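Comments concern the structure below.
With one protein chain removed, the remaining protein chains of the complex are shown where they sit.
Moving on to chain A:
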């Protein structure tokens, strides 16, 4: 929000279409996320939120349109794409921690392998990050030995270890038991306050209200609304958004 107008947006999607076979999952998506902005993506299940998130680091290739990250168009498969992905942190619904590695080794792996950071330096940073997300005392354990909330916080630390320019979250709390949701949201809220550019797919309306600068509402592969949290929750424009909010808020 505060970025100077001359700087390129952190994420820029223009005319993006994506098909799964005959299924048109992203329909002419246009989206610009300036540096430092926190965007929450809302929408019913199957509306294309995950796909949108995954096209930004090309985990899903697109069929037409362009995507740029920090002014750089997404490269095709290969070393250059790997380099770009290193700058884009991603947190998955199912954590996806490396099952055969301890928590600290999960956090160390990419900085050492991809960024070639010296082991001791990477270890120092990893320890610092684990402290920040509140699980420094779990560093030596394996993912399966941790609770869901701890695993997701470890996954956030793993992504942050690459010092990413932008973080993508795809329903980071949807696989968690209710009592663990808040500990993960707290870490994300802190991150948002520190100025990280974030795109967050979530159903947590509290987080959207409190931490988001902007809310995007998707339905059937289209961005239907694009507004501030306050506007969206108090006065949704489209019927689909009203319908969606009605269902969510009665629960």
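Keep in mind that, in the parts below, contacts are C-beta pairs under 8 Å (C-beta built on N, C-alpha and C of every residue); 3 or more make two chains touch, one makes a residue touch a chain; residues count from 1.
In this text, contacts and distances are computed from a predicted model.
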**Study point:** Chain not displayed: protein name in its UniProt record ("CobQ/CobB/MinD/ParA nucleotide binding domain-containing protein", "Amino acid ABC transporter membrane protein 1 (PAAT family)", "dihydrouracil dehydrogenase (NAD(+))" or "3-ketoacyl-ACP reductase")
**Key:** "Amino acid ABC transporter membrane protein 1 (PAAT family)"
Exercise for review: Pick out which of A:35, A:158, A:214 or A:240 touches the chain that's been left out of the picture.
Suggested key: A:158
Review point. Just one of A:16, A:40, A:74 or A:110 touches the chain that is missing; which is it?
Key: A:110
Point to revise | Positions on chain A where the hidden chain makes contact | key: 57, 59, 77, 79, 82-90, 92, 94, 96-100, 109-110, 113-114, 142, 144, 155, 158-159, 162
